[in-house]
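After the structure tokens below, expect a handful of questions from me.
A single protein chain has been omitted from the complex, and every remaining protein chain is retained in its original position.
Chain naming follows the written order as A and B, and within any one chain the residues start at number 1.
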Amino acid sequence: MGKRTLVPIGPYHPLLEEPEFFKLYCDGEIVKEVVWETGYNHRSIEKICESKTFEQVFYVVERICGICSTSHPFAYANAVESIPGVDVPIRAKYIRTIIGELERIHSHLLWVGLAGHFLGYNTVFMWAWKYREPVLDMFEIITGNRNSYAMFTIGGVRRDIKEEQYPQLEKLLDEFKPKLDLITGAVMDDPVLHARLKGVGVLTAEDIHDFGAVGPVARASGVDIDVRRDDPYAAYDMVDWKVITAQAGDVFAKAEVRLLELYESISIIRQCIEGLKKEKGGEIKAKVKEIPPGIGIGRAEAPRGEVFHFVKSDGSNSPVRHKVRAPSFTCIPTFRRSCVGGTIADAAISLAAVDPCYCCTERMAQVYNYSTGKRIMNAAELIKLSQKRTEEFKTKFLKG
Amino acid sequence: MGLKEKCFKKSLWLFHFSAGSCNNCDIEILDCLTPKFDVERFGMKLVGSVRHADVILVTGIVTRKTRERLKEIYKQAPKPVVIVAIGACACTGGIFASGYNFDGPVDKVVPVNAYIPGCPPKPEAMLAGIMKLLNKI
Partner (left out) sequence: MDIDKFIDEIKKKFPNEIKQTEVVHTKRLMIYISKEALLKVTEYIFKDLGLRYIIVTAMDSKKGYEIIYHFSDDSTGWIINLNVVLPREKPEIESLTPVVYGTEWIEREIFDLLGITFLNHPNPKRFLFAEDWPEGKYPFRREQEKK
């Protein structure tokens, strides 16, 4: 064995948005071993969930990850509703599906943009993020917030999609389609990207099975899994769509799978709008009195893969144990196979190719005023505090 | 013209530090750079090293593991530097304040100059917050 050099990436590195620490052990330019250190983002969410009621947990799990902030409530709803066996109204199912698919669109666009950014292809970054904005605006119209939508509740959804919003949604999709063609073209027909991404960071089907990787990472290696089809929930068995797979397993295949999935998402949303039109005036929330003792296991297909929630109830109003498995938790270790043997320059895009989400991975992670020990309850007080501190700073710096 | 005024008069360079956030604030910060909000027209841009930065944007709660790193980053930053806490978690701890790995909101670890609350704050709010801060200096 020759001399090994340690190349640290992180914990705070310009490439990465979140704190994480990769140690690349290299021999010359070839990566020999990857060690990943974690825990920077550990917020003890699973423990916090045990102190909240079943209803409140929705808003905690939503903040596991800001990008896939609907997939966690989705899986949690599936888990909790399976304990008493709630029949979710059809209209609520359609609304849930629309939110879930809109989220997939914005999340995949985000990834395409960031992947372009990592490669120095900033045109794609700017395009993808520009066309992501209308989707976020649509979220604001439907749910009232750009991220963290707070749409889900036990037995249904909290807000209806109003009739006057259907044309807005349809218009969004109509306008988005040509832009998606543009981005897809910019990625798929670019000879530089072909040369840069093909054969880089290859994962075989055995690697996927060994690590239990899911989502687009698995599908790009020819593993045909998708929770939406295999264990249908919400409205996915009521609409017509297909699972996208690719065979190569390299970074290019992953990009291809994600981009083509966007077309499926558009088609799913269109069918759901039709479904909503038929289910006019339907209920959006089933009545659930209490959660009996028992265990519930729920899954949902997040943009990054399968989200898994395990909830144990003892008949009280909060869960006894709540376990969350985010897709990145099993996808990130595949770095060991995809980066090793490649060059340092390839490592960055191989790491980025699984769309890693560290907040999800370290998900386990009230508002207090530390000076008085009192709870600050409302935004007005928060703003007041903010203004006070800003004022203090101003006087201190201007006079000091 | 004082030193502080001189330092913050021209283009501000931002360094983004995610202490223990849910990614929401972080992507909204990145959103500020993209065509719709385009913060670069004010001369602001994200830089890779804190040694080049005038402003540190901190998002998320400070966990036990990031506390030392945040102090280190603050030490490395050229002074004077402005620290902005972005999002409810960075301001107060938010929903995560009861967790066992929580080590205080940002102002318990380093001095914070401005707070931008929200979960997540909209890009407009971030722009407004930073502009307000600049006008006060």
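Here are some notes:
FYI, contacts are C-beta pairs under 8 Å (C-beta built on N, C-alpha and C of every residue); 3 or more make two chains touch, one makes a residue touch a chain.
If you're wondering where the values come from, they're calculated on a predicted model, not measured in any experiment.
Within the full complex, the residue among A:111, A:131, A:211 or A:252 touching the omitted chain is A:211.
Of A:7, A:238, A:297 or A:340, it is A:297 that touches the chain left out of the display. Against the chain not displayed here, chain B makes contact via residues 63-65, 67-68, 100-101. Chain A residues in contact with the hidden partner, per the touch definition given at the top, are 38-39, 42, 44, 47, 82-83, 85, 209-214, 225, 230-232, 294-297, 299, 306, 308, 310, 312, 320-321, 323, 325, 329-330, 333, 362, 364.
Note that only the chains that are shown with their structure count from here on.
Listing the residues of chain A that touch chain B in their complex gives 11-14, 17-19, 39-45, 47-48, 51, 59-60, 63-67, 69, 110, 113, 125-126, 129-130, 133, 146-148, 357, 359, 364-370, 376, 379, 382-383, 385-386, 389-390, 393-394, 397. By the touch criterion stated above, chain B contacts chain A in their complex at residues 4, 16-28, 30-31, 34-36, 47-50, 60-61, 63, 65-66, 69, 73, 80, 88, 91-102, 104-105, 107-108, 112-117, 119-120, 122, 132-133, 136-137.
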